[in-house]
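Following this message is one structure expressed as structure tokens.
The complex is shown incomplete by one protein chain, all other protein chains being positioned as in the whole.
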Amino acid sequence: MDVLYFAWVRERIGHPKDRVDSAPATVMDLVEELRAREDRYAAAFSDLSALRVAVDQELRDFDAPLSGAREVAFFPPMTGG
Amino acid sequence: MDVLYFAWVRERIGHPKDRVDSAPATVMDLVEELRAREDRYAAAFSDLSALRVAVDQELRDFDAPLSGAREVAFFPPMTGG
Amino acid sequence: MDIRVQEAPFDLGAEANAFAARQVGMGAVVTFTGIVRDLGGDLTAMEIEHYPSMTEKALRAIADEAASRWQIGDALILHRHGRLAPDDMIMMVATASRHRSDAFQAAEFLMDYLKSRAPFWKKEVTEAGADWVAARDEDEDALSRW
Partner (left out) sequence: MDIRVQEAPFDLGAEANAFAARQVGMGAVVTFTGIVRDLGGDLTAMEIEHYPSMTEKALRAIADEAASRWQIGDALILHRHGRLAPDDMIMMVATASRHRSDAFQAAEFLMDYLKSRAPFWKKEVTEAGADWVAARDEDEDALSRW
């Protein structure tokens, strides 16, 4: 699946997109996998209360299942309007 | 003082303005004086709950005093906007 | 504060742009526009009578009251009188504020007071005749929330 990052999450990780070919069961499993990659991932995902997640372009919780998901995005709380 | 009529009050009375040179103490006294003039006045003032009054261009109650007033206006509830 | 009572049509777009352009430091601009509706399908005209010596005074008092209740940098009230056709714009208000909530609330307040406390009266003209629009209880009730 594609994993996208926006705003300061993208800046902290250093690029806008990763490809993940393992099959994490939930968003939280994906987060753990990313955290283990490098320090900058661990830093970006250190405080989940500061993050929001969308699965296939729909806002979800961190315990949401990922079976069949094609795109997961992580970003800070939105500031539109 | 000048007495002005608007909307259906004006239409019922038949003209937009009267001159009153007596010195009614309150709006209600003025209403009684007008009612006594002619049937069309009595008809226009038959149901005061359907009327509003302004004294010198400010909305007032029917028991408002008229000392010093120069212009009294009677009209139905407003329908602006 | 910009208060205008006029017989002539106005251009919502031009008014909205001019209002927004003259704001400094305001993040939020709200406009409301009222349009003549032809509810029965047979409306020929909407005639709006007003009380000239009272109208601007009443509108200014309503605008001042809004400015005392909410942090608004500016407000516009523009209201037409005379003979209007279906789909004509009757009136507009605009408010500007640093915060969207103040801009929205001040605009709603202006509208609620304009409906029931500004000396305008509407008459609907159809082929069958002409009738004064009756004030609605819900418009009077709307004032109680402020």
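Every chain is named by a letter (A, B and C) in the order it is written, and numbering of its residues begins at 1.
The working rule: contacts are C-beta pairs under 8 Å (C-beta built on N, C-alpha and C of every residue); 3 or more make two chains touch, one makes a residue touch a chain.
Being a predicted model, the structure only gives us computed values, none of them experimental.
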Neighbouring displayed chains - absent chain, whole complex: A, C
Candidates C:A28, C:I62, C:I77 or C:A118 - the one touching the absent chain: C:A28
Listed residues C:I3, C:A45 or C:M89, member touching the removed chain: C:M89
Residues belonging to subunit A that touch the chain removed from view: 4, 6-8, 54, 57, 59, 71, 73, 75-81
Touch list for subunit C against the chain that is not drawn: 11-17, 20, 23, 25-39, 89, 98, 100-101, 103-104, 107-108, 111, 142
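Throughout what follows, only the chains that are shown with their structure count from here on.
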Subunit A-subunit B separation of Cα centroids, rounded to whole Å: 71
Of all residues in subunit A, the ones touching two or more other chains: none
